[in-house]
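Here the complex is missing a single protein chain, while all its other protein chains stay put.
As written, the chains take the letters A, B and C, and residue 1 is the first residue of each chain.
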Amino acid sequence: MGLKTAKEYKDSLKDGRLVYLGGEKIKDVMANPMLRTCIETSALDYEMYDMPQYRDLAVVTLEDGEPISRYYHMPKSGEDLVKRHELMVEATRLGGGAIPFTHDIASDTMNAVNITATLMGKNEYIERANNYRRYLQMNDLSVAVAVTDVKGDRTIRPSKQSHPDYYVRIISKDDKGIIVRGAKAHITAAAYFNELIVIPSRNMGQEDADYAVSFALPVNTKGIIQVCHPTKTGFGPWDFPVEDRPVRWHTDSLVIFDDVFVPWERVFLCGEWQFAMQLVYNFAYYHRHTAASYRIPISEMMVGMAQAMAEYNGIDKISHVREKITDLVIYVNILKSLSRAACVDYVVHGGVPTPNPIITNMAKYHFASKYHDCVKIVQDMAGGLLSTAPTYKDFNNPEIGPLIDRYLGGKAGIPAEYRLRMLQLIRRILDPEIEVLAVHGEGSFEAQRMTIYAEAMADILQYQKYVEREAGIHRT
Amino acid sequence: MGLKTAKEYKDSLKDGRLVYLGGEKIKDVMANPMLRTCIETSALDYEMYDMPQYRDLAVVTLEDGEPISRYYHMPKSGEDLVKRHELMVEATRLGGGAIPFTHDIASDTMNAVNITATLMGKNEYIERANNYRRYLQMNDLSVAVAVTDVKGDRTIRPSKQSHPDYYVRIISKDDKGIIVRGAKAHITAAAYFNELIVIPSRNMGQEDADYAVSFALPVNTKGIIQVCHPTKTGFGPWDFPVEDRPVRWHTDSLVIFDDVFVPWERVFLCGEWQFAMQLVYNFAYYHRHTAASYRIPISEMMVGMAQAMAEYNGIDKISHVREKITDLVIYVNILKSLSRAACVDYVVHGGVPTPNPIITNMAKYHFASKYHDCVKIVQDMAGGLLSTAPTYKDFNNPEIGPLIDRYLGGKAGIPAEYRLRMLQLIRRILDPEIEVLAVHGEGSFEAQRMTIYAEAMADILQYQKYVEREAGIHRT
Amino acid sequence: MGLKTAKEYKDSLKDGRLVYLGGEKIKDVMANPMLRTCIETSALDYEMYDMPQYRDLAVVTLEDGEPISRYYHMPKSGEDLVKRHELMVEATRLGGGAIPFTHDIASDTMNAVNITATLMGKNEYIERANNYRRYLQMNDLSVAVAVTDVKGDRTIRPSKQSHPDYYVRIISKDDKGIIVRGAKAHITAAAYFNELIVIPSRNMGQEDADYAVSFALPVNTKGIIQVCHPTKTGFGPWDFPVEDRPVRWHTDSLVIFDDVFVPWERVFLCGEWQFAMQLVYNFAYYHRHTAASYRIPISEMMVGMAQAMAEYNGIDKISHVREKITDLVIYVNILKSLSRAACVDYVVHGGVPTPNPIITNMAKYHFASKYHDCVKIVQDMAGGLLSTAPTYKDFNNPEIGPLIDRYLGGKAGIPAEYRLRMLQLIRRILDPEIEVLAVHGEGSFEAQRMTIYAEAMADILQYQKYVEREAGIHRT
Partner (left out) sequence: MGLKTAKEYKDSLKDGRLVYLGGEKIKDVMANPMLRTCIETSALDYEMYDMPQYRDLAVVTLEDGEPISRYYHMPKSGEDLVKRHELMVEATRLGGGAIPFTHDIASDTMNAVNITATLMGKNEYIERANNYRRYLQMNDLSVAVAVTDVKGDRTIRPSKQSHPDYYVRIISKDDKGIIVRGAKAHITAAAYFNELIVIPSRNMGQEDADYAVSFALPVNTKGIIQVCHPTKTGFGPWDFPVEDRPVRWHTDSLVIFDDVFVPWERVFLCGEWQFAMQLVYNFAYYHRHTAASYRIPISEMMVGMAQAMAEYNGIDKISHVREKITDLVIYVNILKSLSRAACVDYVVHGGVPTPNPIITNMAKYHFASKYHDCVKIVQDMAGGLLSTAPTYKDFNNPEIGPLIDRYLGGKAGIPAEYRLRMLQLIRRILDPEIEVLAVHGEGSFEAQRMTIYAEAMADILQYQKYVEREAGIHRT
């Protein structure tokens, strides 16, 4: 019972959850075309179990013989980190650049929850974390993770904001559990996943103790209200159809906790403000590594799209074109090398192998900060038709279709249809949402840079000592 | 009769033109919601005549007392170039970043046609150019300009392509005129303008003489077929409405010349292959300056959007935020300074003051090559809600609206609505089409760089002589 | 008597000044080979008076018919700013990239002193400034300017430092004048100029009133001690000689004020801490524009050196080489366009036309922040011989000279000597001191960026209002 099928996953979503989209309450998420596109994307994670080429990567067998998702296996070695990384890359390649997401962020989070419980040294937290991990393993649940609070004024601590609910907080406790209030933004896939894990989004001071809270709940728990944003539904009437490569995409939710009860066995942090930062940081080390893994396929696609359009347009041998494609190649290979190096040079936190924080943040920052430059190169190779190309319906119109076919051909042997299809793919993949995701997903540029600086401080000071010796400076 | 009203402009478009959009033949362009949005955008140029604050900028009075559009006035001085530049900036500001376009590209083109005619020294061409200019002045026509051929293999000359029609060409001549065939891509606004001027898109060799052709025609001429691409229609049901600031946008056409007759009085180049490059280059000097002018308002808007979101989010005093806004300020001010300097340091070609080619191409290249970086900064300031924000319908929903209002407020005094509206504006303005326009509009990066290099060659060699003297090298 | 000869300038330096260099007290600055190289460089400013091609640029005739240096003429118009700018460019070209410096920084400073006096509204200050300017005009004096205090801890105000003398301060006053103590660093050319003007280096608070001091003195005043740093002496024994293009260079001084008396008629600020910033900023507007002007010749030289080496090596037609030279061309032309635009779009402070602060700081920042990239390009074009080339003595050695001549030739027609001479010039000009000067001369990167941000704030807020209107946000 450790592995679900895609169908079981889809069926599990009819559970009374409260989801709004475009101002409407959504009764059945599978019945909404936007959400269905998202759900099909996520289902890929479950489908991989039955694809022979992925089975070994996707599944780990427990000592008792139970097969579980690799994501819910606690890593024991650098090799485990590499495998996890490769699984994420393959799943995202399968999604045509879109990540299925069902277990990976939960995996990042539960590793951080375990590490933090160990660092706190509180047995009940360790036990709860282990039990919940076991529950996820046995039921193969899809899990969204809620981190980013809505924050109000970004420069003011949680307890000093103009109202007390800009960060999720504990409003009461009793012997059964706690009641929480607040809202978390940008919660990917929460509308069509089973569970929701909540962790804080920043370090806390003593006065913010009520905001130092972490817990897990089923998504259909009373008081959880989700507001999704509209997204792609699939190919439109003007699009060239690609039967075997459906459109993959996701939406996110604003998740509102309207005084929600959490039983104690699902509470992982409750007022221990000194450990909020540990939880956030350990989550971030894992999750930014996950993020770097996700971006490999789209980076590869950018190389492929640029090369395809350069070839179609007959310019792939021109000097400045080769220079630009070389820039893309460097981009993708630095991302790959750093992602892998972060596994090989892992650190151990709370007994758990953790992707190297400096290298991980460099990988993520590399991807994110240079993404727009790569988009620019693909657009440069594509030509102005990227915006101005006629549609599939024009192409099929008997009066103008033949003219389009004649006039929009590329170099000899490249029919207009190749160019129109590739341009459509580029438009679909290089969506502004992906730019925003590069900028904000898994933390801002500044968050990554600050982590690199802080994590490298010991090295920095050692380098300073080295040059002081070289300069003949003997500090007292 | 030298100035039209906006209504006259709109009425003039019911003329039997052959336009396809989304695979459908469009009978009445004003009746199509996509094209209507575009037409209303273009109409601004005509509305400016009656706005007192713009009248002096928009209108020039001929010696005979006839008021005409400034665009159709041949520049006589650097001051004229500055005025023209300011008019384009103001018109685009009025369009909320969208250029009305009705006369400006035609102005660039006709100046280049006049210059080329003078350089050729052919009186009939000079006369035709003057007559056509007079016709545009007297009828205040909106004019699209067709430059970019569909090109097939970009590395092969027109006459050597896999079929002969990848560049527009003359297929026959008689005593009344010429017949042309071919197609031009990315022709902005051609579906809703009156006239179409065609010029070559590259230099030509002797064997390409049939492709060295330039002419003008009414858009409804027999044999001209246009295929537009779908575009924005205005605010959608999920959008916050902004009554007094309607959505402004444009579409482009693939314009097919299906054996079209052009009378001799509208032919400006016909086989003089040696002058194709002169025509293209002089057009490009003007048009890239026009392009740089266009981009000033959108650059200003990026500063404003970044600062607004930074303020709303409470981060505008944070060091890295100020650094990023400083980067945007530098971006817009270099663009402004260079655009203006190109007018002040103009050159004279064929007797006509022409924006300084080096400075103009630097201004355009500056805008285009750094645009994506600026988008990244605005996205960084905006926060992840730029993708994940709830819609206007959610905001108005009585169940979730109050929750959204409570949770998505910004710093004290900034209600959720401000943030949601500004995010909507950013999404609308920073459209991928604008990225593609930055990359490809008015010539590629490489075209601008090659022009800078070629135009600066005399300076480069002079600098070399200077350093050779300094080095004691006396070349013989 | 308003104009001095170069000889009079040199003779004027034997005045008992106290100068150390390399740990030795220098009796006669002209007798020291390092300082003589510097003095000859400065003398160019005086030599230009008698060169017909420069006379009109270098000299302004007062209403009474007296010819004076243009630098000491108070600018009245944008045209005056342009002329001043052109004079600095030409003088620096004459110096082979080295600025003569004799009057220009003094000019920047006295303009700022006049502006500040006017803004303070104190007649005695206005009068003193006018008298001192008249004195400089009539005696055509060379003047160094001392701005940068030694500063101790950069983050601590003058009055709070670990000792009170990290910024120059007033230690006593009486009816004859004031006594000052402290030290100023990086004071260019002070060892071989006549006068020294001192201004504060930062804004001041009330508690720093004793540090708000500005004054002028002859360099040989008792208590002024200078420590110069070693510098170039001219061509060395291993260098190819270039008779008519001697090595030009400068040194700077640490200037120590060891309780120095200043008579009241030479005091321009004395405790008016509220105006310290005005004085610094107005100086900086002028002086950064001066700095941008200075850098034009060296930027042109970089283009020339890159092109020369590319040609000699036979690679000037190769695509990536042309791209790199295009980058240099853009660099120099943005610098030129902005420098000029800052004059044309001048502002008026205290009644005096002042180079546009935003554009000026952009010009300076452009030069400074991209300088190292340009160095890299020149080094790339030069080839590894830039470091490894044999010397002039090897070239003249009868045994190995012919082999060097044979093996180090370039493309056909380029003898080894051309390459060796050009490489020597590049080594001499692209000295690390020039990199440091780009980084620190006339204020740090951060100082320029902060000025741009502050000066542009009104524009930024106007752009914000514009986008708020576009977004339908009506702030109350």
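In this text, contacts are C-beta pairs under 8 Å (C-beta built on N, C-alpha and C of every residue); 3 or more make two chains touch, one makes a residue touch a chain.
In this text, all values refer to a predicted model and were calculated from it rather than measured experimentally.
K.L.:
Where the complex has a chain not shown, which of A:28, A:124, A:399 or A:459 is the residue touching it?
P.N.:
Candidates A:28, A:124, A:399 or A:459; residue touching the omitted chain: A:459.
K.L.:
Taking the full complex into account, find the residue in C:75, C:200 or C:383 that is in contact with the omitted chain.
P.N.:
Considering the complete complex, C:383 is the one touching the chain left out.
K.L.:
With the full complex in mind, choose from A:286, A:365 or A:395 the residue touching the hidden chain.
P.N.:
A:365
K.L.:
Of A:300, A:380, A:394 or A:435, which residue touches the hidden chain?
P.N.:
Looking across A:300, A:380, A:394 or A:435, the contact with the absent chain belongs to A:300.
K.L.:
From the list A:207, A:259, A:399 or A:468, which touches the chain that is not on show?
P.N.:
Among A:207, A:259, A:399 or A:468, only A:468 touches the chain that is not shown.
K.L.:
Applying the definition given at the start, please give the residues of subunit C touching the unseen chain.
P.N.:
20, 22-25, 148, 150-156, 162-163, 165-166, 182-183, 185-186, 225, 227, 229-230, 237-238, 252-254, 256, 258, 313-315, 317-318, 320, 372-373, 375-376, 379-380, 382-394, 396-397, 399-400, 403-404, 406-412, 427, 430-433, 435-437, 439-441, 444-446
K.L.:
State which residues belonging to subunit A touch the missing partner chain.
P.N.:
93, 96, 240-245, 300-301, 303-305, 307-308, 311, 322-323, 325-326, 329-330, 333-334, 337-338, 340-341, 344-345, 358-359, 362, 365-366, 417-418, 421-422, 424-425, 449-450, 452-453, 456, 459-473, 475
K.L.:
Touching the missing chain, which residues of subunit B?
P.N.:
319-320, 323
Please note the rule applied: only the chains that are shown with their structure count from here on.
K.L.:
Could you work out how far the Cα centre of subunit A sits from that of subunit C, in whole Å?
P.N.:
A distance of 52 Å separates the two centres.
K.L.:
Roughly how far is subunit B from subunit C, going centre to centre by Cα mean, in whole Å?
P.N.:
That gives a centre separation of 42 Å.
K.L.:
What whole-Å value do you get for the distance between subunit A and subunit B if each is reduced to the mean of its CA atoms?
P.N.:
Subunit A and subunit B have C-alpha centres separated by 38 Å.
K.L.:
Quick check on subunit C: which residues sit in contact with 2+ other chains?
P.N.:
In subunit C, 323 touch at least two other chains.
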